[in-house]
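The structure's right below; bear with me while I get my questions together.
Apart from one protein chain that is not included, each protein chain of the complex appears where it belongs.
Right after this comes chain A.
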Amino acid sequence: MPPFGGSQSIGFSQFQQKHDSNIVSIDVGGQLFQTTRQTLTSAGPKTFFSRIAESSPLYTPFIDRDPDIFSLLLSLLRTGNLPSKAKNFDLQDLIIESQFYGIEALLINSLSNPSQLEPFNLQKSLLLPLNGRDSPSTFSTTPYGSLHVAHGSKITSFDWSLRRKSTVLTHFTAVDSLLAISPEVAAAGANDFSGLQILDLEKGHVRETLNWENVTKSGSTVQAIGSSPEQMFVSFESCRRNSNSILVYDLQSLLPVAEIGHNEIFGADIDSAIPATKLQWVEGYNLLMASGSHSGPSGVSGNIRLWDVRSGNVVWEVSEKVDCFADVAVCDGLNLIFKVGVNSGEAFYVDLRNLSNGENNDSNNWVCLGDKRKVVNGKKEGIGCKIETQGSQVFCTKGGDVELWSEVLMGKGNRRVEQRILKKNLMGRVRDMGAAKVTNLAFGGSRMFLTRKDQESVEVWQSTCREI
């Protein structure tokens, strides 16, 4: 936006009746503000401001609102950021005022933009308490940082500013999988209760229940939910645990689009009996990552599949028997798939671009980041470890600590094909170490959220300069 107007035109003086066509005056609560047309139209079409910008320059519109907050929002329009004196105001007031002017999206964009996540600068800064005595079982975030937390049979949702919350009651005794479809709508499912419910968290009612039925027409429980910008993926397992499937729904209409990976179990084919317990959409490759594992007397085994949703084919598949994953995540930015070994507790990666497809793809593909010898560990050091990716960063939890894996970009002269350099950084201060075990980890807006075992709250990690 051009910051100053009218050097070529006649200029403006409030005492003269001559008006610069580019300069707009607004009277807010008795205080006169002047700005340019470009600044006002940057609020977007069909907003309060764009209407003022289109109005006649001879007429000074009067707005009966607080001028102090208006000056902050005008700065937001001009620079894209709130001035620091906004800290003297309650964020809630700013939100209400920005809603009045129709520029809440700009406010969200400046305070809770996912592109502003600074992985190296995150520190523990807020605790969101949850009422009652249930510790959170799972939670889900929207891209701009709204948060839905399931604790017991309740779902508490926080708005993007983390200032307001509301709680609804569900039919489930405990919610095991949750997906935030929008700040107001979530999809919830449980391992012990049939059906996927689409919940309206504002009104607190079930909008729709989605079910999958196999030939025996028994009910089905939800094992995992994932989503792409257009679609929602749900992993169902029949109540008798003899079949499982991944269903693809249209996110708008919630109508089933396709069914991929339908397994009926006959005999002792244990591999097909494992339903997917994690679904992650890989945007850059248009693939769906589905992983599931099973703990038996001979140890943990599992499988990771990459699905082409459109054709319904498996593009790549790996069965894990030795040091099976405790958690898997695909990192788009680095073109890598990461896992934490359940026995070793170490992180591993495999390059997405040269996946060797075939029968011999055993665990040899994985490149270990850490002590390789622990792969044949009798202990289960990695149990409960979580791994999540954000941009080109990988976050891995180990007990109560969060590790950040980042790639070191080596410059010129390093063209030969070799192992990529990924380095581990322990997040947080010394006093944060050794806290209770991390049970869930997710990102929303420029923040990281995590929950810990037996703690009835959600921890919020943010950069000091972007605190809200």
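The criterion applied here is as follows: a contact is a pair of C-beta atoms (placed from the backbone, for glycine too) under 8 Å apart; a residue touches a chain by one contact, two chains touch by 3 or more; residues count from 1.
The rule we apply is simple: contacts and distances are computed from a predicted model.
Colleague: Which one, "CASP-like protein", "ATP synthase subunit delta', mitochondrial", "DNA repair protein rad9" or "BTB/POZ domain-containing protein", is the UniProt name for the chain you do not see?
Modeller: From the choices "CASP-like protein", "ATP synthase subunit delta', mitochondrial", "DNA repair protein rad9" or "BTB/POZ domain-containing protein", the unshown chain carries the UniProt name "BTB/POZ domain-containing protein".
Colleague: Hey, which of A:179, A:329, A:342 or A:427 is the one touching the hidden chain?
Modeller: Only one of A:179, A:329, A:342 or A:427 touches the chain omitted from view, namely A:427.
Colleague: Which listed residue, A:55, A:92 or A:121, touches the chain dropped from view?
Modeller: A:121
Colleague: Quickly run down the residues of chain A that touch the omitted chain.
Modeller: 1-7, 10-14, 16, 18, 20, 23, 25, 32-36, 39, 71, 74-75, 78-79, 83-85, 118, 120-123, 404, 406, 408-414, 421, 423, 425-430, 463-465
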